[in-house]
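Here the complex is missing one protein chain, while the rest keep their positions.
Right, subunit A next:
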Amino acid sequence: MNTGHYWLVIGGVLFVLLNTAAGLIWLERRMLALWQDRYGPNRAGPFGLLVVLADTIKLFFKEDWIPPFADKVVFVFAPAVVVASVLMSFTVIPFAPNVVVADFNVGLLFFLAMSSMGVYSIVLGGWASNNKYALLGAMRGASQMISYEVFMGLSLMGVVVLSGSFNLREIVEAQRGGWYILPQCIGFLIFFIAGIAETHRLPFDIPEAESELVAGFHAEYSGMKFGMFFIGEYMGITLISAMVVTLYFGGWLGPAFLPPVIWFVLKTFVFIMLFILLRASMPRPRYDQLMEYGWKILFPLSLVNLMVTAAIKLISNE
């Protein structure tokens, strides 16, 4: 891979990602409206597409207020962490045979590491705000994300056992014989649920439950700092969808009448829509129900999944 191609990939990935995250805001509002039998934003531009632009301009012109009681440095630093950690995760995702920023031999672990770094944005944002609602949101967020990270990692190990590699490109290549969704359907379900909790989307948006906690950990944020949390959330959705596609749905593999990148984008899009549909249709569980569901059901299930997968692999190898 020469340098020109490399920079092209980096620039392309950044361009597509940031625009996808912005476009998702419009898409989500339109789709939610469709499923709830109303119109949604349809005034600015064709199909209301420019509503994102209008929102961004509004965010830029808003007063960017740092509360006097906040810890200033940490307060400013926190929103950057979420965007940075999600963008870093995208470096290891293979979008097509030759389109990957870093072909990393521990790519899967790198993804897990970056997603665990993402917790800090919530914790630090909530703590630095020095506000009781923000602190409550941050505490909920930290405990939710730490516990769901545990079996997020465990559920992925089934894929690692089957493919024998942490490298995401090799994992995709190993799925030529058949996508991992069939042998790893339980692992997929656990990963997807944990992914929703990691991106703290509805139904697991307990850190920012607006009916209980004003706006949760970002209650004190305004202007573009809030925008960073917002964009980070949508990029998180894209990331989890892309990971699901890479690990369980054959990544860029697909019939040859479409180029690999198109296959990848199409599959990712399906899962993004699933995220939005979940938001439209599911109620929010109580906090203790969430933790109980995680530790008492998903955690043992992911362990059993890993053990059974490993046993089958061991028997079939002999």
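Here are a few things to note about the model shown:
Following the convention adopted for this analysis, a residue touches a chain if its C-beta (ideal position, glycine included) is under 8 Å from a C-beta of that chain, and two chains touch if they have at least 3 such contacts; residues count from 1.
We adopt the following convention: contacts and distances are computed from a predicted model.
Name of the non-displayed chain as stated in its UniProt record, restricted to "NADH-quinone oxidoreductase subunit J", "Aspartyl/glutamyl-tRNA(Asn/Gln) amidotransferase subunit C", "(2Fe-2S)-binding protein" or "Phosphoribosylformylglycinamidine synthase subunit PurS": "NADH-quinone oxidoreductase subunit J". Among A:Leu18, A:Ala44 or A:Val74, the one in contact with the hidden chain is A:Val74.
Screening A:Asn19, A:Gln36, A:Asn105 or A:Gln289 for touch with the missing chain picks out A:Asn105.
Across A:Val13, A:Val51, A:Val123 or A:Ile231, the single residue that touches the chain missing here is A:Val123. The chain omitted from view is touched by exactly one of A:Ile146, A:Leu258, A:Met282 or A:Ile312, namely A:Ile146.
Mapped onto subunit A, the footprint of the missing chain covers residues 71, 73-74, 104-106, 109-110, 112-113, 116-117, 119-120, 123-124, 126-127, 135, 138-139, 142-143, 146, 149, 153, 166.
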